[in-house]
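Some notes on the structure that comes next.
Selected chains only, in their assembly positions.
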Amino acid sequence: MSRPVTLFTGQWADLPFEELAAKAGEWGFDGLELACWGDHFEVDRALAEPDYCDAKRALLERHGLQCWALGAHLVGQAVCDPIDARHEAILPPDVWGDGDPGGVRRRAAERMQDTARAAARFGVTQVNGFTGSGIWAQLYSFPPNDFAQIERGYEEFAEQWSPIVDVFDAEGVRFGLEVHPTEIAYDFVTTRATLDAIGRRAGFGINLDPSHFAPQFLDPAAFALEFADRIYHVHVKDSKRRLDGRRSILASHLNFGEEERGWDFVSPGHGDVDFEHFVRALNRIGYQGPLSIEWEDSGMDREYGAQDALAFVRRTDFAPSAVAFDAAMQR
Amino acid sequence: MSRPVTLFTGQWADLPFEELAAKAGEWGFDGLELACWGDHFEVDRALAEPDYCDAKRALLERHGLQCWALGAHLVGQAVCDPIDARHEAILPPDVWGDGDPGGVRRRAAERMQDTARAAARFGVTQVNGFTGSGIWAQLYSFPPNDFAQIERGYEEFAEQWSPIVDVFDAEGVRFGLEVHPTEIAYDFVTTRATLDAIGRRAGFGINLDPSHFAPQFLDPAAFALEFADRIYHVHVKDSKRRLDGRRSILASHLNFGEEERGWDFVSPGHGDVDFEHFVRALNRIGYQGPLSIEWEDSGMDREYGAQDALAFVRRTDFAPSAVAFDAAMQR
Amino acid sequence: MSRPVTLFTGQWADLPFEELAAKAGEWGFDGLELACWGDHFEVDRALAEPDYCDAKRALLERHGLQCWALGAHLVGQAVCDPIDARHEAILPPDVWGDGDPGGVRRRAAERMQDTARAAARFGVTQVNGFTGSGIWAQLYSFPPNDFAQIERGYEEFAEQWSPIVDVFDAEGVRFGLEVHPTEIAYDFVTTRATLDAIGRRAGFGINLDPSHFAPQFLDPAAFALEFADRIYHVHVKDSKRRLDGRRSILASHLNFGEEERGWDFVSPGHGDVDFEHFVRALNRIGYQGPLSIEWEDSGMDREYGAQDALAFVRRTDFAPSAVAFDAAMQR
């Protein structure tokens, strides 16, 4: 109804950007949240080539699309993570370099700073992404965690990200962490700890994606209310539990889309997220930014799904009431 | 009713062994499952000192207790785990040595072999424990897992544990993996993969502890039925979910006993495990071994709890019917 | 499908009537249920001005609208209620007068009689509304209720409403009490008592609004079946429970729309009412009157909501089968 609906391009990076933009425009999206990988939004070229940003904008406008946010999940992940072979597959070669963990993390941090600069040049004030986490792997306390080490994990996050957020502040851009397993914050408790660690500074907020809440049995509407002043961007994505006593909520080391997983991502409206309650919470906190569909459902055709999701959001995103009803009744 | 009830001593290692044995005997336990740490069961002394085992038996008998199994969880964990600082706290100094990961893992494997030898000398045919896991930390596939690496994790487990099980076989002792997060097997799917990897050989079975199933929404009775021929030992332990939309099932990097965790361990009968259905499944598969109470509940006094748990097991463990009812009706 | 869909105008009394009629006609409603407040339907003018009713009808017809019922909730409330300051806000000044309780109640009763007369003149045979209640405030029996006084409450209701229903009967108009907390009847038990008290006379029936059933955990379809011969009119309104252990079903003395209430009204189809089952019950009892949308949802834009509700009703209101299937199969 009232908010723009965008498509996050991260899961479409196999398509040439222009082809994707043409589709999205035709389907009726209001804009794209550009992924900083593939040829969707190239940070290095945006900073190096004077007309890169204008050309990108022009292409978007040809298809009736706007852009309110960038997605820099992959590089951000490497800032705090212990680096292993899996990171090579998601990082640009020049960030990966020789793969030495310290160097990878440092270069990733620098690339995040550049991303803020490129966003500003492109005229976008919101960059979403991941932070990585030095403590995620200690998810289950066995061998028994040294909980002082957990505390130290939050501190290291703050040390690594504060200089990045300094650049974001300087550029007038805000970062939105997608609260998500494998990140420094993945639920209520860890989000509180994360925001506290970084001093609740305004440059570091949240990209709220409810699909990561359902498999944890968390209520994203309650999350929006608690962290109202840090909800900077919203993803529309869904997930579904399939717990029958034989499938584990921990997903059995199976890939997304495997039948025996205890949960999976599904197209918005086809899962466990209560989007109506979620929209009411967004109304209550006055969120006015885009609803950005991050589409991922291994059981549904992608192009059918993107359109199905857009229609779902259009009919679910209603505005709050502007009338006090008792007023009408009292005469 | 029909099965012996033992107390696993792992959570009581702060008590001198004789003091614990006296308490357990007085409370009415049938025996103890001896932890291989503290002074409860010392593998090196059992092998080195000719009368260690006899003295231990004599002490047990003075308190009317028997022993059917040893618990070697801590050392076993180091066999497959990537070694980090937390392992130092749970390993004997001579296994930890200089802490070099390769050496630690090798010495842990040797100690497990010794444990089989010591068990045989002590006259016990069952050793329970953990295996560790080289792939546990890749629980959530981001950065996207290389699933060939997951497969490789199972293979490495088999490579590391096969020589250990060879010694178990030679000694006439069986190993029981406690299926558990952080181990190579923690649910149905991973248990199938684990047993397959090691060739479903008889020396490697399961110590079934239902408390690890409830937080994964798994049915331990169904597990007992599926893996009936590998259920070598049973722990009685319970856990409780407290999911209210704000507490995560992933437990928020909080320690056991913290209010905001989404689940916690509780005294048997106080949680989500359906022990009656579990006992019926044990009856159906013909399990005749001990029910070993592993007591852990941060909200209940330990000595009260051990006795409460014993009473709970006594009234829950009933024998199956020996009569066909229709026979009685048909005349 | 088969029944006309109307919009109850009570929550739109802040709009001039013609403006509302134009909107409703454009949105596709079949008619309006006119509230007897604001300028929607003025009982005194309808009786005093010879062409008031014709002009009102003409205006409706210009917008393609009909009218099958009036809503006289506010004045009706004052007939049995103990009068307090809140009533002044909902009553016409001439009914409120000097605010002396006895006089207010008497004038309200007379106005209800006039409403029947005005309805007849307008060509409408159904008036919906409230009755008030002398015993509602004794909802919870502490200090312990004198239950004879509760019985007396039903009797007084009958004494106060019988003369009103006499006029309804004389005019060929029926009254439909909206079963609702704060009224003499708000659930199954109290409706039985209410209908019994007034002798189950045909002039006094029910305006069934399912939104008042959900917060009481009542089944409006079962209600329709039990009181089938007294279901004279049906409201389409919805409500949603949000019970999380911290919000009370008693609503905490908070106004509608407050976040911490345990339940709230929502646009039809967005709440806990099972409208499909409700429609099947209406089919079964042969109800053929209008489905009148009483729209109230503090979290949704009113004009969006009215159209959303209309579409919802159109796709939910199907006719029963006219074929016996076995007949088709048996040959």
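The chains carry the letters A, B and C, assigned in the order they are written, with residues numbered from 1 in each.
Here, a residue touches a chain if its C-beta (ideal position, glycine included) is under 8 Å from a C-beta of that chain, and two chains touch if they have at least 3 such contacts.
Values in this document were obtained by computation on a predicted structure and should not be read as measured data.
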Assembly size in copies, with 3 chains present: 6
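To be clear about the criterion, only the chains that are shown with their structure count from here on.
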Equivalent-chain rotation between chain B and chain A, CA atoms, steps of 5 degrees: 180
Furthest chain, CA centroid comparison against chain B: C
Chain centroid nearest the full-protein CA centroid: A
Centre-to-centre distance between chain B and chain A (centres being mean Cα positions), rounded to whole Å: 40
Inter-chain centre distance, chain A versus chain C - centres from mean C-alpha coordinates, in Å: 46
Overlap residues in chain B, where contacts from two or more other chains coincide: 245
Complex contact set, residues of chain B against chain A: 74, 77, 81, 85-87, 89-90, 135, 137-147, 149-150, 180-182, 186-190, 215-219, 222, 243, 245-256, 260, 262
Of all residues in chain C, those that touch chain B in their complex: 244-245
Chain C - residues contacting chain A, complex: 10-14, 37-38, 74, 89-90, 242, 255-257, 259, 270, 296-302, 304-305, 308
